[in-house]
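So that we are looking at the same thing, I have put the structure below in structure tokens.
Only one protein chain is missing; all other protein chains are in place.
As written, the chain order gives the labels A and B, with residue 1 at the start of each chain.
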Amino acid sequence: MDNILSVLVFFPAIAGLLGFVVNKNSIRTYGIAVTVIVFLLSLWLWFSFDMSNAGMQFVEMIPLIPDMGISYYLGVDGISLFIIILTTLMTMIGMASMGETKNIKNMIITLLFLEMTMIGVFVALDAIIFYLFWELSLVPMLYIIGAWGGPLRIYASIKFFLYTFTGSLIMLVGMLFVAYTYHNVTGVWSFAITDWYALVLPIEYQLWLFAAFFIGFAIKVPMFPFHTWIPYAHGQAPTIGSVILAAVLLKMGTYGFVRFSLPMFPDASVMAITPIAVLSLIMVVYTAMIAYAQKDMKQVIAYSSVSHMGIIMLGLFAMNAEGLSGSVFQMLSHGIVSGALFMLVGMIYERRHTKLISEFGGLTAVMPKFAIIFGVMLMASVGLPLTIGFVGEFLVLLGFYKVSPVMTIIAGTSIILGAVYMLRVMKFVFFGPLEKEENKKLKDLNARETWSLIPLVAIVIWLGVYPKPVLTPIDNSVNALLTFMDEKAITKEAKDMIIVAKSTNPSKLNMGDK
Amino acid sequence: MIGLSHYLILSAILFSIGLVGILRRRNILMLLFATEIMLNATNIAFVAISDNYGDLTGQMFAFYIIAIAASEVAVGLGLLIVLYKRHGSLDLDDLASMRG
Partner (left out) sequence: MESLVYVALFAPFVGSLFASLFGMSERQIFVGVVASLLLFISFLASALLAANLYITGDVIHITMMDWISAGDFNVAFGFVVDQISVTMMTVVTLVSTIVHIYAIGYMDHDKSFNRFFSYLSAFVFSMMILVMSDNFLGLFIGWEGVGVCSWLLVGFWYHKPDQDRKDNPSISPSWAANEAFIMNRIADLGMLVGIFILYWNTGSLQYDEVFAKLPELSESVLVGAAIALFIGAMGKSAQFPLHTWLTDAMEGPTPVSALIHAATMVTAGVFLVVRSNPLYSMEEVAGVSMFIASLGTFVAFYAASMALVERDLKRIIAYSTLSQLGYMFAAAGLGAYWIALFHLAAHAFFKALLFLGGGNVMHAMHDELDLFKMGDLRKKMRGTWLYMGFASIALVGLPPLAGFWSKDAIIETAFNEHTYILWIMLVITAGMTAFYSFRQVFLSFHGEDRHTALGFHPHEMYKFVLAAMFPLAVLALITGWFMSSYKEFIYKIGESVQYEMSDHTHHLAIYLALMVIFIVLSSITFAYFKYARTGEKAWKRDEEKEQGFFYKLLINQYYVPKFYEEFITKPYAMISEVFWTKIDLKIVDATVDNIAKFFYATGDKTRSMQTGNLSNYLNWMAVGAMILLGVAAISAMIGLGGIDG
């Protein structure tokens, strides 16, 4: 299967189109079947992935507009591979765990289209294709929030759409300018990202372009102070919307930094370390404190999500393999853990139609299974060793310590503050006496809910104990990226800052080759 | 001797007349006429400049404008007739259904 990536991208979309003719009663089975197939395909991608090759694999290239250098150009490396698997996994599990939903047919079709756009973003190697999927992903999400959301859904969905859209337009200007510069330098047009990598830009250009891309990505991440759309989006979105949003859509922002900003503007990236680190620290500490003040469980997790994204951002700009690999790993970890937490909150919401912490208490007595799974995810969220949350967080902090010990200590408070707000939720929801009458009748997780969560629990523990199968390919690609950045950087400061791991084997690296 | 500037002054005067017509008149038919005056003002300017530089492009352009103006009048008058049949008036102040 040479064109596995195209299949991965378009299979969900075609299946989504066909979904219109599927009977309403069997649409759930249909949707789950499709996502399972896509998930299996992505697993196949992993197994046939050459672990020792740090460059792009499964490359497909069909020129679309040769005169403008726009082509249908796809490929994966160790970094995007696992984000794709995360995407297919979370779509599958999110769909399987979905409770009673009105207009379920439309929902499933929307989800399948969303899956296409998300995979598309992570496999695209042509800036135009990337941008296309990037913007398209907004549309299904807009529907999901706007059609299935809570009372404020219209406000939330429009805010989500316009906010991210504004950012991406600025990014588009940046992309056009890179292409224009590329044309000026080489005389030919190209929108292929791998071609752009070869372009060495003067510092001034780098800074402006970095800023343009930064706005597009930062809003998506979302970085402080661009994060305010996320509490509304999560607060109003249905469970499945929050799961996908937290697990995958936010990763598009951080992935963008890895795919574009770092390799294309190494000097500007190094110069941006301090400002970005400061913003990330604000994200980590400030949103963790806000999470503590929340009265709604889902908002706690929404803000905690921002706080964890701060750790990921910090790792991206650590400029060494430890931090950067940790950051990519943390993307996966955050996707799984926050996705699971949102699912759990959704399950309790379905039963009680409220998410207010004060409405609960002592739930462990009536819902032990629920409490156990919540506890495991909580521990993963606060970064307990031997859970998936620890590996990434530890590596990020370890990596960033090289850049700035003081900042690392401030960021490290996330392990304290995270425990503070998560344990508060645990205490007031699950512990204490079971007093409210409504809560005494609550039913524990049913089979569908349990079985959609157990795989996530298994992954949380498996990758916490033995992260190597995932970490090694990521690390290879990250090493390639850093080596490339180090060679490409033009200022001495940048070269000094970027640390290439001593264990990197140069023969395996082929960054920027088509 | 009548020079280029005289033509251009004439053109400007005609254009101003047309412009004032557009700004002041309320009858759509009159607006159409005013537009025609402005188009012809430009025609005069084109032809005069074309003559002055000895370049025929301007004159060619003037022909185009005449042709387009003619077809525009044809379509425009047709629309006016329909409008009149519908509303019984050609006064602009009565035709504000597109108000935002």
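Basically, contacts are C-beta pairs under 8 Å (C-beta built on N, C-alpha and C of every residue); 3 or more make two chains touch, one makes a residue touch a chain.
For clarity, every value in this text was computed on a predicted model and none was experimentally measured.
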Across the complex, visible chains touched by the hidden chain are A, B
Answer key for A:Met289, A:Leu356, A:Leu442 or A:Ile461 versus the chain not shown reads A:Met289
Given A:Val22, A:Leu176, A:Ile415 or A:Leu442, the residue that touches the chain left out of view is A:Ile415
Touch with the missing chain holds, among A:His183, A:Arg351, A:Lys402 or A:Lys495, for A:Lys402
Out of A:Leu423, A:Ala458 or A:Ile490, only one touches the absent chain, namely A:Leu423
Touch with the missing chain holds, among A:Phe11, A:Phe82, A:Tyr143 or A:Tyr163, for A:Tyr163
Those residues of chain B that touch the unshown chain are 19, 22-23, 25-26, 28, 31, 92-93, 95-100
Contacts from chain A to the absent chain lie at residues 159, 162-163, 224-225, 227-229, 286, 289-290, 292-294, 320-322, 325-326, 329, 362, 364-365, 368-369, 379, 382, 384-386, 390-391, 394-395, 397-399, 401-402, 405, 408-409, 412-413, 415-416, 419-420, 423-424, 426-427, 430-434, 465-468, 471-472, 474-475, 478-479, 499, 501-503
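The criterion applied here is as follows: only the chains that are shown with their structure count from here on.
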Per the C-alpha centroid definition, the whole-Å distance linking chain A and chain B comes out as 60
